[in-house]
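The complex appears here without one of its protein chains, the remainder shown in place.
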Amino acid sequence: MRTYELIGCQVYDAEGQAVGTVHDLHFRLRVQPDGSQACQLDALECGGIGLGHRLGYGEHAMSGPWPFPQLFRYLARRSLAVPWSQVTAVNRPRIDVSARRDQLRPARRQGK
Amino acid sequence: MKAVMSMTLGVMTAIGGFVDIGNLVTSGITGARFGMTLTWAVLVGTIGMALFAEMAGRVTAVTRKPVFHVVRERLGVRVSMVNAGASTLLNVLTLAAELGGVSLVLQMVTGISYLIWVPLAGLAAWLVIWRMPFQWMENIFGLLGLGLIVFVVALFRLPTDWPAMWHQAIHPGVPAGQPAPTWWFYAVTLIGACLVPYQVIFFSSGGREEGWTSESMTEMRVNAFIGFPLGGLLSLAIMAAAVPVLEPAGIQVSHLNQVAVPVAVAFGRAGLAVVFVSFFAATFAAAAECALSSGYSVAQYMGWSWGKRHPPGAAARFHLICLASVIAATAFTLTTIDPVTVTIFAVVLGAAAVPLTYFPILIVANDARLMGERVNRRWANAAGSFFMLIMVVVSLASLPLLLLTKAGQ
Amino acid sequence: MTRWDEDEFTANDLLLDRELIDSRGMPAGRVDDLELTVPGPGQPPVLTALLCGPTAFGPRLGGRLGTWWQAIGRRLRQVTGSYPNRIVVELVDHVDRLEITLLTPRENLDSYRFRRWAEEKVIGRIPGSTK
Partner (left out) sequence: MAVVSDLASAQLAARLGLRGQSFPAFTDGNITDAENDADSVNSTFGSRQPPDSRSDALRQKMLQALSDATSALTDLRVAVRMDDRTQVTKALAEVGGALRHFEGIQQELQ
């Protein structure tokens, strides 16, 4: 499987409601049972405007220039993290998810 | 002592390196036609250039990577491809104008048609890229380019009406009898001539070639904040020298040799000789820098090894792109399109693409994760955003004005 | 064992379009795509390789240009099929915000033939190319 098969797909929740297009893949480092480490696909980040994240405005590390930090935080507020475990079907350009839209928590970045 | 020596060397090369065919032509034309009323445009272009060059230089010094290396990660594949493609095309067009400029200078000196000199200029530019060490290229041509100071000195020998020129500079306005759109068109060309994309690409990639680190911050800032403004002053001197000589006689500049006439009036043959050398150095250095910049843009976008610090064999595709752009530019200039017109178009199209080139610099210089505490301060962001606004306005106005005034008629 | 700068990140943060630096410090292209493999049923996909080259880059570009770019890549590599150049994760030494360093020199990577063609057929032929 390759990233272009995921990024850009439209995500639909359990009731067939559109959640948004995938603009990034969220990874987490885990140590495998046999001691080796693996970089696991943890969640799909979708919805909201991906440009803000792309430009680096996703993680409050950008000091300016005004008005971009505020603008991109506003635009990205609706981006949601879809845990991979809830993905039921992947056939580009559509991804189906078992959870409902309101159950999905915002993308990790807002928290940090 | 050595630091001071290399610092002054850096400043001098920045001064000599700043002026290229775009500045020579646009300053000459506007001085003869509008007097000093367009001084503000050169100041805007020079300050904008110094500001963004400092940002780009800071990114290069801190991350040890040229600023456009990071652009593809920031703007995404598609947008950064447009950015890299546009700047490469612009570099080739500017290179054609620079090679045309070099050939015109040689025509001035020898009387032999410039078309004969174009292939030789192209070959010489490529040889400099291929084998001349980076530091030599910078120092030799930068220092020779300093000869343009002869225009400043000439102002004191010519019947310069300083108060009137000062008045014109302070109260900019369309001179009587001149069409307003043409005045604004030349304002755009002057700003575009200072903000030519290859200059910031070369400044930041050159910083990497010279191995700038966080310690070389002061040297980089001196280059950007002293070298470039003094380079801008030279452009103003070229514009000012035309006012006492060409404007009263009603001479409109349409050829490069007319730009040199005021120095001939002031100092005769000796002055002319200095002008020939400095015109040659300014345009030839710019030609080499343009060719390198097209190589830098493509190689940094694709992730190829690049730069003159590797033997050519180790950066094969980079040198291939440089060679291809020299050949393309030489062929373009050989189509006998008047080099002055090519320069005007290169400068105006450059002005149109300016936001595309400078916007990523503003963004990258603001990323604390990359820049640490060297991130943009509030003043840098305020000034950067202000000039970015001006650049967007200039960019939007450039093409309509180009069509409206049929390239400044 | 790859040293990661962060243990939680996204593809655009640390991986996609990042520059690959080989063990001798020479650039070796950029990460054009990622290869994810599902180790077993019910397990989340794991990053197994970094992909680079035109056939990896094309799809991400999308549109006509993307397919055209991919076609060029395929023609350049008919010998080993159209799968892009694969750099297995075990070869990755360190990943941070600036670049990804590898454990092998770039000659070992089966990277694109354009570099070798440029090196041997064009630049190599011009005198002074090795000094």
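Which chain is which? They are A, B and C, in the order written, and residues in each are numbered from 1.
Assume a contact is a pair of C-beta atoms (placed from the backbone, for glycine too) under 8 Å apart; a residue touches a chain by one contact, two chains touch by 3 or more.
Treat the numbers as computed from the prediction; the structure is a model and nothing was measured.
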Chains still shown that are in contact with the chain withheld from the display: B
Identified contact with the non-displayed chain, of B:257, B:343 or B:381: B:257
Interface residues of subunit B (partner: the chain not displayed): 107-111, 245, 249-252, 254-255, 257-258, 260-261, 264-265, 268-269, 272
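Following the convention adopted for this analysis, only the chains that are shown with their structure count from here on.
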Between A-B and B-C, the pair with more C-beta contacts: B-C
CA centroid of subunit A to CA centroid of subunit C, Å: 24
Rounded Å distance, subunit A centre to subunit B centre (Cα mean): 43
Multi-chain contact sites of subunit A, meaning residues that touch two or more partners: 54
Sites on subunit C at which at least two other chains make contact: 12, 16, 60, 62
Subunit C residues within the subunit A interface of the complex: 1-2, 4, 7-12, 15-16, 33-39, 44-47, 51, 56, 59-60, 62, 89
Complex contact set, residues of subunit C against subunit B: 12, 16-20, 26-30, 52, 57, 60-62, 97-99, 114-115, 118-119, 122-124, 126, 128-131
In the complex with subunit C, residue positions of subunit A that touch it: 1-4, 7-8, 23-29, 36-42, 45, 53-54, 84-85, 108
